[in-house]
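Read through the structure below, which is laid out as structure tokens, and then see the notes.
Heads up, one of the protein chains got dropped from this complex, but the rest are sitting where they should.
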Amino acid sequence: MFSKGNIVTYVIAFLFILALNFFLPRMMPGDPLMAIYGDEALIAMTPELKAELVERFALDQPLWQQLGAYFGALFQGELGHSYYYNAPVLPVILGRLPWTLLLVGSSLVLSTVLGITLGIESGWRRGSKTDRSMLAGLMGLNGFPDFFLGMLLLIAFGVTWGIFPLAGALTPYSGLSGLALLLDILRHLFLPVAALTLAHLAGGYLLTRNTMITVLKEPYMLTAKAKGLSQRVLKYRHAGRNSMLPVVTQTGIWMGRVVTGALFVELVFAYPGVGYLTYEALLARDYPIIQGVFLMVAVSVLVINFLIDLSYPKLDPRVSYAY
Amino acid sequence: MDKKVLKLLPKLLIPAVIFALLIFPSCPAGTPEISSYTIADSTGDWGYPSPYAHYSRGPGYIRMSFIFETLVWKDASGFIPQLAEEWEYVAEENAYIFKLRDDVTWHDGEKFSAEDVVFTIEYVKNHPNPFVTLIGPSGVRETIAIDGYTVKLYLEQPYAPFLNGVAGTLPIIPKHIWEGVDDPKSLTGPEAVIGTGPYTLADYSKEHGTYLYKAYGDYYLGKPFVDEIKFVKISEEMIPAALKGGSVSAGDIPPEVVSEMEQAGLTVITAPVAWNAKLTINHRKEPMSSKQFRQALAYAIDREALVQITQRGYGIAGSPGMVPPTSDWYNPDTPQYEYDRAKTRGLLEGLGYELEDSYFTKDGEELELELIAEASFKEVGQFIKQRLEEAGIKVDFRTMEAKTVDAKVEAWDFDLSIYGHGSLYEPSILKRVIMDEGFNSTRYTSNEKLSQLLQAQLSEMDAEKRKELVFQIQEIYADDLPALTLYYPKWYWAHDGNVNLFYTKDGLASGIPIPLNRLSFVKEQK
Partner (left out) sequence: MHIDLKKEIKESGPGKIGIIILLLMIAVALLAPVLARYDPYQQSTASLLSPSWNHWLGTNHVGQDVWSRLVFGARTSLLVGFGVGILSTLLGTIFGVSAALVGGLYEKVVMRIVDAFIVIPMVIIVILISAYIRPSILTLILLLSLLSWQGGARIMRAQALSLKERGHVAAARSFGAHHFYIAWRHIVPDLGPILLVDFIYSVRRAVFMEAGLAFLGITDPTVVSWGMMMRDALSFSYLNVWQWWLVPTGVALSLTIIGLTFVGHAAEPVIEPRLRGAEVA
């Protein structure tokens, strides 16, 4: 039932990302070592380290050999060496990953759940004042870029009213533990999650609402109503559940958006996740880190999309791959 | 009706409580006592504070400098003894003799002795330290321990900045830990931060960019009066708010909030000039290859106005001799090229250019130059473009990725570019950025007298004579103008007054312009 074609799609996408990562620094003018590591690194680098890097990445060899060395290093799990952090790239990224997962995870869950709920309620009351104002309101909200929302929240709640902390994931060396520590983390997490959730609420809402509207016209809804089921059961158990499907499949694509949204939100709140790491790497021209992050994010999004594609037929048996 | 409300209440109660707990801080920020001092930094992570692990920039060195010490050190007025109680320079032998203290212990309890110094120097010769080079012109040929607490260092060549750049910068490492360590980068555990300094490292977090230091009880000058030092990461824009709120004791601040900080009761200090932005000119390409042309450019760029506009007044106009007017090495007779468009015109016309319709042309071709710079210089570049065009020289200003700019400059594929560097306290920087190879140097070697002077000042051990040489260098350099210094920015720090922070004379160690000298934290000074 699962067509071979889909695997090919993902393989092409994967190869494209790898190729991009490989070719970009080599397309920059000048010595590729400089493009990869930059001037400050080169000045401070010992000739031995330079020689070692040239050898490891075959930078003085013809292109196809370099490609081989590149893939070789990748399969050993080596994402390169960040000279700015004086450490291999992968551990640096992994160290920051938990915070981003916390941020992105919470926002994704919140925005999806809230979006679906609002979408169901709105679709149920299609055409009513509630529906129309929710629709207009959420579409309006959707127009605000996540970094702008973040800045507004930060300035209002952080700087002006001082209710929430100004930056970071927790208060350093505060000596807090247990519940107090948890609350400290939550306090720092609140505004970034709020910004990211609000920015991406509309996606789930609109899709659910649209699906809800079409589902409500289906014959089985009439049957259910005729059976005399309560409003709540009709809404959620029957219509809602079926309206959720498109949202689930879209989650994969949205994940890409939320992750990049995290980049902007993290930088506004100086939240120490992978997004902020990427921004700092952009400023410091630490390309190994930038490449490492993009490779990881792109591949993760691909994998998640792939898995969702795999599970879709299970979720909705009516679907088959008509190609 | 009531039933429904009752049912609803518990559901609302829990979220309400959580929300309330979230909004009200669990413990108030409070004012710091001397038991703990918090310093804000916008970058946060500068590497593990061990000599071979910290990032090779000033702030990285500083975090290491609380743990490791040098032979000599500096305070606000000049050199002071540190691990060496006395020192002298023996000119005939080109050697330094350092008499070391005998009451110093390493953090693990072992005694410090001349052996550690001898070991350190040999080790660093074999394993270059990012901040200090011990081979080449600044090299040490031989190190001898005359007795348990005296060392004699024979220099490779007479090297004027030795005391500042080597003796005052090289961190001494314990022989009993580093002996036999082939790869200094492999030492990453607690043994790598055993030093002689007033503080030990209690915690370091790379992700959060935080450091925690605890006072070393057996420090030879007495236990530091500040028990704990914390470095925390706060973004630039938020530091003023954090200072005002009291959650942070010190941090660097943007110039605009200086008065606000002072009104809030904080002390504001400003650094003597340490950094400059330059207009790099491709002097190997026509028409920039002629001195008159470069001078014409200088007359057209109003550096006073540049500071007023792009730095909002917080800075000093660049001196064409590179050495800043606030420095002891400044030659007041350096030609300044006061803004004068008429002079620009005169010089260009002398080169065969004619003003046609507001732009200069020669042989029918309009004079147009390309200015490249990194994005952070966009306002400065915009300013230069406007001024040069007002003076009749067309400018195509483009910002590009930093490494691309560097690559193009290195390959001489540019007309004009903007670049910045520090280390302006010590004249040794002059040779590096005027004569040496690399894109961060003007690579200007066409003037023999200048080249000869630049070499000579490096080995002139007599301070007065050296100053003479540096004066001459400024005059010649300002006349030839292979690059034009545009401005020196002013930097500010604010603190709560509990610790007397100061700017070390001529910068900390080899010239770091940050007021975090470990001496401030050892003995209380008011």
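Per-chain numbering from 1; labels A and B assigned in written order.
Keep this in mind: a contact is a pair of C-beta atoms (placed from the backbone, for glycine too) under 8 Å apart; a residue touches a chain by one contact, two chains touch by 3 or more.
Quick caveat: nothing in here was measured; it's all calculated off a predicted structure.
Trainee: Touching the left-out chain: which of B:108, B:179, B:203 or B:256?
Mentor: B:256
Trainee: Looking beyond the chains shown, say which of A:63, A:94, A:113 or A:152 touches the absent one.
Mentor: Among A:63, A:94, A:113 or A:152, only A:152 touches the chain that is not shown.
Trainee: Contacts of subunit B with the missing chain: which residues?
Mentor: On the side of subunit B, residues 236-241, 254, 256-257, 305, 308-310, 312-313, 375, 378-379, 381-383, 386, 397-401, 404 touch the unshown chain.
Trainee: Pick out the residues on subunit A that sit against the missing chain.
Mentor: For subunit A, the residues touching the absent chain are 5-6, 8-10, 12-13, 16-17, 20-21, 24-25, 27-28, 126-127, 131-132, 135-136, 139-140, 142-145, 147-148, 151-152, 154-155, 159, 206, 210, 213-214, 217, 252-253, 256-257, 259-260, 263-264, 267-268, 278-279, 282-283, 287, 290-291, 294, 297-298, 301-302, 305, 323.
Basically, only the chains that are shown with their structure count from here on.
Trainee: So what's the Cα centroid distance for subunit A and subunit B, whole Å?
Mentor: Each chain reduced to its C-alpha mean, subunit A and subunit B end up 37 Å apart.
Trainee: Of all residues in subunit B, which touch subunit A in the complex?
Mentor: For subunit B paired with subunit A, touching residues are 21-23, 25-27, 43-45, 47, 53, 55-57, 128, 130, 185, 203, 205-210, 212, 230, 232-235, 238, 241-242, 245, 401-404, 406-408, 410-411, 438-440.
Trainee: Tell me, which parts of subunit A touch subunit B in their complex?
Mentor: 28-31, 34-35, 38-40, 43-44, 46, 84-86, 92, 95-96, 99, 158-159, 162-164, 166-170, 172-174, 176, 180, 183-184, 186-187, 190, 270, 272, 280, 285
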